[in-house]
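Right, one structure below, let's go through it.
All protein chains but one are shown at their positions in the complex.
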Amino acid sequence: MTDARTNSEDYLRMYRQMVRIRTFEDNANQLYLSAKMPGLTHMYSGEEAVAVGICEALTDSDRITSTHRGHGHCVAKGAEFREMFCELLGKAEGYCRGKGGSMHIADQSHGNLGANAIVGGSMGIATGSALRAKLAGSDDVTVCFFGDGATAQGLWYEVMNMAALWKLPVIYACENNGYSEYTKTEEIAAGSITARAEAFGIEAHRVDGQDVLAVNALARDLVARARRGEGPFFVELETYRYHGHHVGDINREYYRSKEEERDWKENRDPILRFRGWLVAEGIAAEAELEAMTAEIAEDAAAAVAYAEAAAYPPAHEVDMHVFAD
Amino acid sequence: MTDARTNSEDYLRMYRQMVRIRTFEDNANQLYLSAKMPGLTHMYSGEEAVAVGICEALTDSDRITSTHRGHGHCVAKGAEFREMFCELLGKAEGYCRGKGGSMHIADQSHGNLGANAIVGGSMGIATGSALRAKLAGSDDVTVCFFGDGATAQGLWYEVMNMAALWKLPVIYACENNGYSEYTKTEEIAAGSITARAEAFGIEAHRVDGQDVLAVNALARDLVARARRGEGPFFVELETYRYHGHHVGDINREYYRSKEEERDWKENRDPILRFRGWLVAEGIAAEAELEAMTAEIAEDAAAAVAYAEAAAYPPAHEVDMHVFAD
Amino acid sequence: MREITLSRAVNEAIAEEMRRDPRVFLMGEDVAEAGTPFKVLSGLVEEFGPERVLDTPISEPGFVGLAVGAAMTGARPVVDLMFGDFLYLVMDQLCNQAAKQHYMSGGKLTVPMVLRTNLGATRRSAAQHSQSLQALVAHIPGLKVAMPSSAYEAKGLMKTAIRDENPVVIFEDKLMYQDKAPVPEAEYLIPFGAAHIKRPGRDVTLIATSSMVQVAEAAAGTLAHEGIEAEVVDPRTLVPLDEATLLESVKRTSRAIVIDEGHQSYGVTAEIASRLTEKAFYHLDAPVVRMGAMDVPVPFSPALEDLTVPTPGGVVETARRLCAGELIHAA
Partner (left out) sequence: MREITLSRAVNEAIAEEMRRDPRVFLMGEDVAEAGTPFKVLSGLVEEFGPERVLDTPISEPGFVGLAVGAAMTGARPVVDLMFGDFLYLVMDQLCNQAAKQHYMSGGKLTVPMVLRTNLGATRRSAAQHSQSLQALVAHIPGLKVAMPSSAYEAKGLMKTAIRDENPVVIFEDKLMYQDKAPVPEAEYLIPFGAAHIKRPGRDVTLIATSSMVQVAEAAAGTLAHEGIEAEVVDPRTLVPLDEATLLESVKRTSRAIVIDEGHQSYGVTAEIASRLTEKAFYHLDAPVVRMGAMDVPVPFSPALEDLTVPTPGGVVETARRLCAGELIHAA
């Protein structure tokens, strides 16, 4: 497994997944700007190396829980554009038959237990999935994604305590993008985030979230160890979101500067960095990567077109799925 | 202030307060055993040095929040036996006109914001009291008492974060008596409790909760510093409860041994230890302390008798106090 | 038939289901060796081991969250919430997460979990350990709500709850744990949404939930001596609610009193009374009478606490006036 992920095919797959996320988000943003998408949505652009680096270390039987900023996790865990765009537009062919939308997109088939519109709301779910694995003697691992802002939710400490006491195969992955909504992390988080996990006896790591290889190497190691019962683990991933908090957050200079945004985009972009490396290492030629990007753009455009033309769920579905039989 | 507390008068007052707590609890337990007390109650016996050591470092304008095991804090913060027993028996002259009972006893006049039947339930209240002090420019300090079991409540981490960010004059005092109900602390608390506070940048201390002088010295120091804006602080106090989790918890050998109980009572009793020291240092003679104990016993007996004879609140009070005007 | 306590009945139900289905497990505070403070679960850890009977830290939101995640991925957790008053702590996990997963995922995810908790005042446990909060969860689509009124219902409803594919909240009356009732040795289940006529009568329908069924039955006994035949109906589940049986009874008697131990205002009695009024308006001789707990926090003092809940005496008096036509003039 470790070997398998170090070959070119895997590198290219990681690259492809990162570009797929970026492309998905660009299209989703466009849908919003052209008033074709109902509601608001939170862009993952800039954070691609986190979702991809981690999810590439997982199999379909491993589970993840996602957040309000969940498209990246969903793509990285194996979801298809078509069902995703359908869901974002509230169409019947969406992953959740249009009932969930962006903030609740889930993809059972690939082990994505769903985005969550309650900050920190999935921390219990992820830990419970790991508990189930342990009780059932199954060796799957669950990754719980959440943002830096979510570390303020008391729930995290409650579930970390149980995960540590019971040695559960769960990895808490904190995407520290420096902000929760319109507030800088340092204004709302005292002390040290890694120390908070360590206080429960949980091994904690910090990693550059813009470096997909570093993220993936760490993730592969921790996933393997978690499978062997050495979990839980905590990882803080330093990253950045390019867009506003949500698609409607356009004027954001009152809380962060254009220079800061430019710096991250120009100097630390996870896709550009990885692309440079792939080319420098001779793993892929520029032209090959261009072609891949173009192909993904076409896929996305086709999926968007499909979703736009797709049908809404029929009225009678409104009171279906309240209860399972 | 610091000096004032090092003289004999203060030592004797601390001793008296510890004996008053023990005596109160013995009477409360008796009331339960003789079926004169409605409901259940949680005995503080064994933990007297914690409440007294800390509350003796406070003034009436300082606030405390208490727990389900709250009689000790109430006495230590200055409450009277009579109003306390009336409250425990549900009588109109109780601190809360009989409406609160043991688990909600509060004594506004001495800054006791009340016991709480929700484990950890007062952590927000204490921190909010400290926030009010800071906003109002007042120099009072708030102490938040809670048990080791309460460290499992997520609320604690949420309020510690805010207390640390805003430098609030609050002291979190964790009475670690080794058990939450019928479970040992180590079975339900991973890692280190002091490290959990430290992770938020909060200065943390551990102290022998059976040594009233050590507790008081630390408390005086931290209270003074908190008044100067150097808070918040965390203190873990190692202590032990002599009775069961509540008065009805009689057969407890399935979760803790008689030897363990005997060891704490015989070798680490906070009252016996302090008494030995007072006599050895020549601060008080045995006879003097005996007399004090006897006087307290009489006070308590009189208060119990008074409370037993006192009137219940009249029926029309049942729907009073739902709303304040 | 043998008689067992409500406590024993719950214990048997869980044990039987744990034997039947290895995915079922139990979690909560002091559920293992201690068997809960009410001793309801004694013996289970000995039979099923500490892996399936998990003592948790005092982290209600946390362990309910774990149960949701375990249920979503194939386990069938039964969670013990020591006091119904702690529901407030777990509302997000229960109502934002568990209740909505199936719907939000368009039917793909399911959350087959049971939250066992309790209700009931007059135990001198004061305002934070005496509440009857069934109305809060009954209001949230996606949750089923069961209210056993005796050992018999407690066993049959618990078994159904554990087999249900949805999150179910069961409220036991903490004052009834030692009450005995006939419970068959042979396995049985009680379906959800099937009200039970506990006592037939023609003059007035007493619809009572959980703890209040005993109150209604005691009242019916007294009323019988006065020649008033009260029918006692136990809905057994609030969600789903068996409207048909309730309506059938009320249409026959023309008079109804709804009794529930939750606070009266914005509570369970309002919903049941409204449904009866909407669908049996012209059969009613007088407005449906609601008897909930007073709209006050539960006071500690015995002198006050007993005034806050419906009593047999109060029900008798109300039924008497209702049948005498006196309540007609009120409206």
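Descriptive notes on the structure:
Should a chain be cited, it is by its letter among A, B and C, assigned in written order, with residues numbered from 1 in that chain.
Methods note: a residue touches a chain if its C-beta (ideal position, glycine included) is under 8 Å from a C-beta of that chain, and two chains touch if they have at least 3 such contacts.
No experiment lies behind these values; they were computed from the predicted model shown.
Partner chains of the missing chain, restricted to those shown and counted over the full complex, are A, B, C. For the options C:44, C:81, C:104 or C:322, the residue in contact with the chain missing from this view is C:104.
Within the set B:162, B:188 or B:307, the residue that contacts the chain not displayed is B:162. Touch with the chain omitted from the figure is made, among C:142, C:235 or C:310, by C:142. Looking at chain C, the residues touching the absent chain are 85-89, 91-92, 94-96, 99-100, 103-104, 126-128, 135-136, 138-142, 238-239, 262-263, 265-271, 273-274, 277-284, 286-290, 294-297, 299, 328, 330-331.
For chain B, the residues touching the chain absent from view are 63, 65, 94-100, 104, 106, 108, 113-114, 116, 118, 121-133, 135-136, 142, 154-155, 158-159, 161-162, 165-166, 320-325.
Interface residues of chain A facing the missing partner chain: 38-40, 90-91, 96-104, 116-121, 149-150, 152-154, 180-183, 187-189, 254-255, 312-313, 315, 317-319, 322.
By our rule, only the chains that are shown with their structure count from here on.
Centroids built from CA atoms put chain C at 37 Å from chain B. Across the assembly, chain A contributes 154-155, 158, 161, 165 as residues in contact with two or more other chains.
With touch defined as above, residues shared between interfaces to two or more other chains in chain C number as follows: 56-57, 59, 61-62.
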